[in-house]
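The following block contains the structure, expressed as structure tokens.
For this depiction, one protein chain was excluded, whereas all remaining protein chains were kept in their positions.
== chain A ==
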Amino acid sequence: MATQEVPLNETLAHLKTESETLKSKLEEERAKLHDVELHQVAEKVEGLGQFVMKTRRTLKGHGNKVLCMDWCKDKRRIVSSSQDGKVIVWDAFTTNKEHAVTMPCTWVMACAYAPSGCAVACGGLDNKCSVYPLSLDKNENLAAKKKSVAMHTNYLSACSFTNSDMQILTSSGDGTCALWDVESGQLLQSFHGHAADVLCLDLAPSETGNTFVSGGCDKKANVWDMRSGQCIQSFETHESDINSVRYYPSGDAFASGSDDATCRLYDLRADREVAIYSKDSIIFGVSSVDFSLSGRLLFGGYNDYTINVWDVLKGTRVSILFGHENRVSTLRVSPDGTAFCTGSWDHTLRIWA
């Protein structure tokens, strides 16, 4: 009951009030500019016809749930990682496996291809992100050249090289994101702001500058300045964990997929959510989202084993794709937009076009 405690409590209460006031002001400012809905603006745009998209390749070889995948810039190679600790590099055209590495941990939740195509990064329950240079010699043991880059204090949920092989961005169950120098393993910048596990991240298209977006179990999607570590914008409209975030190809918006069974589109210049992609009949969470090259289509992989294809402008579903026999856990459109790949808890990956 020291007299010093009273001012401290007052200040805390003061700050809480100020934070509530600021939050309301933020909502007010955003609402002032909410003069129309995206789908209303898009009324005059021609509707999309029927889509014929089928599984064109099935990649079999993982012994357990596929958790993550990424395309190589050469538009044909793919890296995937699985619950059983295996990381495989495939040629998606021929379905041949080119490399395989066994990680020392299970649940390899994140994997990424280096921009040069010469290395892959991966990690998961080991709390690390490791880089494996890919050898041209198929007999060489990849694990021998492994380089430990990132160290978090909880599981690694996502990783991505920046626009070179030299830096990696990671997100973790420890609630932070971090930027690392691959060569030295040095932490270059850390990003604090999420109140719970960060589950996903995506880098802005290189033309739009040094920012990235992350999504977490705190239902927030945060946009960060990579150089300063500052959170520039924050969006909290989802009703549950955000499992996936992906930039719109122009860099002016991003989509998110959540356990609340919806995908949403947030415009960065309007600083608000501008579309929700949902249906009463869709009740299972979205694990992964990605856009087609023009940004007109949004593909979502769901926990009910399906892929829903959405018309981004009109907000309607244009197609539903079946094929996987368990949850779709990961989904990426190829670099040239000719196909997209999905990975599933049914142990397979599928290429759709």
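To be clear about the criterion, contacts are C-beta pairs under 8 Å (C-beta built on N, C-alpha and C of every residue); 3 or more make two chains touch, one makes a residue touch a chain; residues count from 1.
Basically, contacts and distances are computed from a predicted model.
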Which name from "DNA polymerase delta subunit 2", "Guanine nucleotide-binding protein subunit gamma", "Potassium channel subfamily K member" or "Exostosin glycosyltransferase 1" does UniProt give the chain that's left off? "Guanine nucleotide-binding protein subunit gamma"
Sort through A:132, A:180, A:277 or A:340 and give me the one touching the missing partner chain. A:340
Per the touch definition above, residue among A:94, A:116, A:148 or A:206 touching the missing chain: A:94
So one chain is hidden, and I want to know which residue out of A:72, A:88, A:125 or A:307 touches that hidden chain in the complete assembly. A:125
Touching residues on chain A - with respect to the absent chain: 8, 11-12, 15-16, 18-19, 22-23, 25-26, 29-30, 33-38, 41-42, 45, 48, 51-53, 56-57, 76, 92-94, 106-107, 109, 125, 154-155, 157, 173-175, 193, 195-197, 217-218, 230-234, 241, 248-250, 252-253, 267, 269-272, 274, 292-297, 312-313, 333, 336-340, 351, 353
